[in-house]
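The complex appears here minus one protein chain, its other protein chains still in place.
Moving on, here comes chain A:
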Amino acid sequence: MGQPGIKISDLAVRFDTPAGDTVTAVEGINHEIEAHKFVSIVGPSGCGKSTLLNVVAGLQRPTSGSVEIEGAPVTGPNRRIGLVFQEDSTLPWKTVEENVAFGMHIQSVPKEQQRRRTREMIDLVGLNGFQKVHPPMLSGGMRQRVALARTLAQQPSVLLMDEPFAALDQQTRLLLGAELRRIWRQTKQTVLFVTHDLSEAILMSQQVWVMSYRPGRIIDVVDVDLPDERDTSVVSTHEFNELQNRIWASLQQEAMRGFVAEATAS
């Protein structure tokens, strides 16, 4: 076992509904991610993936249990944690450059460093030439690159991503996924990536956690032993298919359970 990255112990999140019931969103999460590892969580919609991520990010308090990042307990949002959202979070009134610098600006990073890191990150995510453009002129995929660059520029040691490519089309999603993997191989953050897309999860991660429908538990941990250097072509290999079948086998029942529960609830 290497250095500790993210350590989740006995975590449970429950909340009360307006009807007076108590819903258990996640329960019994007892897992660890080594530093510099890339882990994805897959699960049916409504399984509490986002809740778990919010707790790790310090945006939400757990009902019980704790989260540690590099050995220090998480009590709220902090600089070591970088978040990338599903929704477009770029600021339309700022240029790409200003958007990338925005997090550093809020955190009062010295101006000279802001300029240097902005330049590096724009280069890293492939937005060169778009520095002075405003986000509304860009495609959804490009805007997510801007958001990613903004988060990376804050130099977090842990990167939490909540379905960042979910609003994009399948091709863009796969391409950006491969891009993200390339970037991660350079920056080497500890990544926790939430998605409902199996191929996306396998393509990018070293390990995939499968989550059950409510109460959200981690029912399977699958190591992805694909070559470290991979691109979108890996999707058509036999190994990739095997992994996909294995994960789908444990996920299928849960997805069905969630589907039925959501259908009867509405």
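Keep in mind that, in the parts below, a contact is a pair of C-beta atoms (placed from the backbone, for glycine too) under 8 Å apart; a residue touches a chain by one contact, two chains touch by 3 or more; residues count from 1.
Note that contacts and distances are computed from a predicted model.
Trainee: Among "Heme exporter protein B", "Helix-turn-helix domain-containing protein", "ABC transporter permease subunit" or "Glutamyl-tRNA(Gln) amidotransferase subunit A", go ahead and choose the protein name stored in UniProt for the chain not displayed.
Mentor: Choosing among "Heme exporter protein B", "Helix-turn-helix domain-containing protein", "ABC transporter permease subunit" or "Glutamyl-tRNA(Gln) amidotransferase subunit A", the correct UniProt name is "ABC transporter permease subunit".
Trainee: Just name the one of A:Ala35, A:Leu59 or A:Val234 that touches the chain not displayed here.
Mentor: A:Leu59
Trainee: Any idea which of A:Gln3, A:Ser64, A:Asn78 or A:Gln113 touches the chain not displayed?
Mentor: For the chain that is not drawn, the touching residue is A:Asn78.
Trainee: Among A:Arg14, A:His134 or A:Arg246, single out the residue that touches the unshown chain.
Mentor: Answering carefully, the residue with contact to the hidden chain is A:His134.
Trainee: Among A:His36, A:His105 or A:Arg182, which residue is in contact with the omitted chain in the full complex?
Mentor: A:His105
Trainee: Can you tell me which of A:Glu34, A:Glu70, A:Asp88 or A:Glu120 touches the chain that was removed from the display?
Mentor: Hidden-chain contact among the options goes to A:Asp88.
Trainee: List the chain A residues touching the unshown chain?
Mentor: These residues touch the chain not displayed: 57, 59, 76-79, 81, 83, 85, 87-89, 91-93, 102-103, 105-107, 134, 136, 154.
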